[in-house]
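Take a look at the structure below.
Note that one protein chain of the assembly has been removed; the remaining protein chains are unaltered in position.
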Amino acid sequence: MIIQLSSLTRCFGSLTAVDNLTLSIPEGELFGLVGSDGAGKTTTMRMLAGVLDYTSGEAKILGCNSRDLTVVQGEIGYMSQRFGLYPDLTVAENIRFYADLFDVPAAERIARTRRLLTFSGMAPFTDRHAGRLSGGMKQKLGLCCALIHTPKLLLLDEPTNGVDPVSRRDFWRILNDLRKEGVTIVVATAYLDEAERCDRVGLLHNGRLLACDTPQNLTKLVKSNQRAPSLEDVFVELMGEQELAVPQPSIPQPAEQQPGAEASSPAVSLEQISKHFGNFIAVNGISLTVPKGQIFGFLGPNGAGKSTTIRMLCGILSPTSGKGSVAGFDITAEPERIKENIGYMSQRFSLYEDLTVEENIAFYAGIYRLAPDKRSERTEWVIRMAGLTERRSSRANELSGGWRQRLALGCAILHEPSIIFLDEPTSGVDPLSRRRFWDLIRTLARGGVTVFVTTHYMDEAEYCDRLALIYRGELVAVGTPDELKKERAVDGVLPSLEDVFIGLIEEHDRT
Amino acid sequence: MFDRLKAMLIKEFIQVFRDPRMRIVLFVLPVLQTVIFGYAVNMDVRNIPTAILDRDNSSESRQLAATMTSSGYFRITNHISSDNEAQALLDRGTVRVVLNVEHGFSQRLQRGETVPLQVLLDGSDSNTAGVIMGYLARLTTDYNISIRSDYSLRHLGQTLSIGQVELASRAWFNSNLASPPFYVPAVITNILFIITMLLSSMAIVREKELGTIEQVIVTPIRKGEFILGKTLPFVLIGYIDVILISLVGMLVFDVPLRGSLWLLFFATTLFLMSSLGIGLLISTVSQTQQQAMMSAFFIIFPTMLLSGFAFPIENMPQPVQWLTLLNPLRFYLVIIRGIFLKGIGIAVLWQQLAALTLLGVSLLGIAVLRFRKTLG
């Protein structure tokens, strides 16, 4: 047995994050750990990696007590959720640093680096500073660093959050190769399609292991007589009981009509907008129109320029050239007017980690000047929407990744804006919450709110009214999901959105 | 109107005070610093450790030693018997002065001869050495006068009236030349400068480094509100520290506060404009807290050293003196010392106040103009 856990428990104050976990993982297994937000996935992974001590029970990793893994540290690979890259080191230097720490022989290092860079599509960026990479690319670089040596045990904590589908596929190819070499892999993930590729899957909820079996056996747990139940159905079934009622959002007031902004004018319109960072062209002449009340999906691989475009729309980055307007206001001339009418949720968690949930909400309520009588109502609404009722006085840095995302979304729509920009709002959020998330988004849209969203989940892309695919800073395709599929239909069979996506990119590469 | 500012302030205060160690840093350390400054910084030279190499061993030589000790300036710590010992003591720094009384000292004095008194002096610390020389000269003169009148009484049988000049010194503003009244106001200026400038710039850059600024700048918050929200807490902490340090100075070190308290606060406000302006400017050119801290130190050291807090500006070369005209700390220091020690008011200090206003308005103005509510 590579990992042997018996009655493993970890408490933080009065909170039991991991409760009586008993589990053993044999050599060569690919084990998936899934669970709702705050279920204890990260805490478990940290204890397995030996960076966090357990409160009681026992954990044996590679035959060693996990409280002191000094002897076997070189045999363990670990990728934390917020992979620590050095922003002032280049891509190659970051990889080299970890290779040296793990004593990877020079020849192996060179071969492996090349392979990792190719799979991740980062080969052209080896000399770029890590701080200048996009969020998804940082994640990929983190993976490369974690995979630079061949460990006996590889622990990956949500490694593909925010990674585009193409790279995710390549990433799993690498995991499969590693498994063939006999590496034991434990991966915590929010993507259930990924979990389905594992040998065994453990389902964590509130710190407890609810079920642990092969994906096939798990699907048999579904009582309803569906034909081919997926893991997601299992998940929903097992967790369903705990599901809290989704609070209905209050319907926001229609945006104030400003003189000059006609009622029929689009929520967002872009005309040949470009952004250059030095020699690097992040966004190259994009033109777009988004009518009011639409859910507009913005897709593209990591580093395609999605975040840059959103930041320009929000008025926090000024475009190099081109024109654009949001809510009827010019993005270069009147960014401050735009800010009064929009909500924005950035890709990177950007609430204050040293403030509690309530303090963060109160801060934004003050900044957005919510009327005092509305303040408590909206605060309660956000807390319930995010499912944080019990953790309202926890500090943000004590929250799990999925909870943080929910809190961030809550703060972004606290003031009921008429246009919302969401940059990968659901990365790392569990499937159930994602469903609720999208229910909420659709309700908002019905109430006339325009939603501009980026995502890497193709099932979410299906929910959008219209999609735009950008690649290397250029607009590749725009249309409704059905239109896009029909364009690439073969013999009347509609391809999946993922295939459309990959096909379009490959086509673009060829031209 | 003040909703956003209030939200910013609440958030800042929570962040600053959540860590109990930060509270210590902000309020206990300034007091501790004042106490150390008050006690440690003392140029008063007394009880100078002295060795005596007495080869004569007569009543005259012993009387000489007694005269030195009773003056209060010298303390005979070692009686030695060889030059080697003298060398070792001076090398080690155990004594600063070695008195060398040659054999035949008393006999030659009795014969009315002029006797050389060899004194070895450790000149490493040139200022202290200078002061010691002065003391020695004074003592020798006194000793000479007394032995001469003895001599004349014994040999000539008459009491001679010997004219002598005495220096009656009176120090204005600080009658017993105590260090604290001079240095405590300087501690106020230095701590105020460090806290408001360094901490406010680091607090702003911290938001950049941790990414939290991205969420804030997409809100309709105005530039001014953000800047005020980030800086006001440190202004407040600055004022509290000014009061704390003044209290410690007045209660523990008897530093007089002769002038107007209101003028003190007014001048402090003027000074804060400059120091916050510099802090803001630093934050506009820094991406990480480390960069901010280093830039701040690059400014703190010359600003403090060229403010006249320990090194008189009059002693500096002319070009450097001109340079100090750009130093807000210099003017603030003159004002605050003037208020504490001399009790002077606007009538005398108007030039400094005007200079401080000019510097403050321009530094803060440039900083606010340069501060952008955008990324990168």
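The letters A and B name the chains in turn, as written, and every chain counts its residues from 1.
One rule holds for everything that comes next: a contact is a pair of C-beta atoms (placed from the backbone, for glycine too) under 8 Å apart; a residue touches a chain by one contact, two chains touch by 3 or more.
Convention: contacts and distances are computed from a predicted model.
Novice: When you check the chain that is not on display against UniProt, which of "Alpha-D-ribose 1-methylphosphonate 5-phosphate C-P lyase", "ABC transporter permease", "GMC family oxidoreductase" or "EfeO-type cupredoxin-like domain-containing protein" does it turn out to be?
Specialist: The record for the missing subunit names the protein "ABC transporter permease".
Novice: Touching the absent chain in the whole complex: find that residue among B:Leu136, B:Val242 or B:Ala367.
Specialist: Missing-chain contact among the listed residues: B:Leu136.
Novice: Which listed residue, A:Glu27, A:Asp53 or A:Glu506, touches the chain dropped from view?
Specialist: Candidates A:Glu27, A:Asp53 or A:Glu506; residue touching the omitted chain: A:Asp53.
Novice: Under the stated touch rule, tell me which residues of subunit B contact the chain that is not displayed.
Specialist: Within subunit B, the residues that touch the unshown chain are 19, 21-22, 25, 29, 32-33, 36-37, 39-49, 64, 88, 90-93, 108-131, 133-138, 140-145, 147-148, 151-152, 156, 160-175, 177-179, 181-182, 194, 198-199, 202-203, 206, 209-210, 286, 288-291, 293-295, 297-298, 301-302, 305-306, 310-312, 314-317, 320, 337, 341-342, 344, 348.
Novice: State which residues belonging to subunit A touch the missing partner chain.
Specialist: Per the touch rule, subunit A residues meeting the hidden chain are 46, 49-53, 70, 73-74, 76, 78-80, 82-89, 93, 96-98, 100-103, 142, 145.
The rule is simple: only the chains that are shown with their structure count from here on.
Novice: Could you state the distance in Å from the CA-based centre of subunit A to that of subunit B?
Specialist: Using C-alpha averages as centres, the distance is 56 Å.
Novice: Spell out the residues on subunit B that touch subunit A in their complex, using ranges where they run on.
Specialist: Contact set of subunit B toward subunit A: 3-4, 6-8, 10-11, 14-15, 18, 210-222, 373-376.
Novice: Residue numbers of subunit A touching subunit B in their complex, please.
Specialist: 277, 311, 314-318, 335-336, 339-340, 342, 344-346, 348-355, 359, 362-369, 408, 411-412
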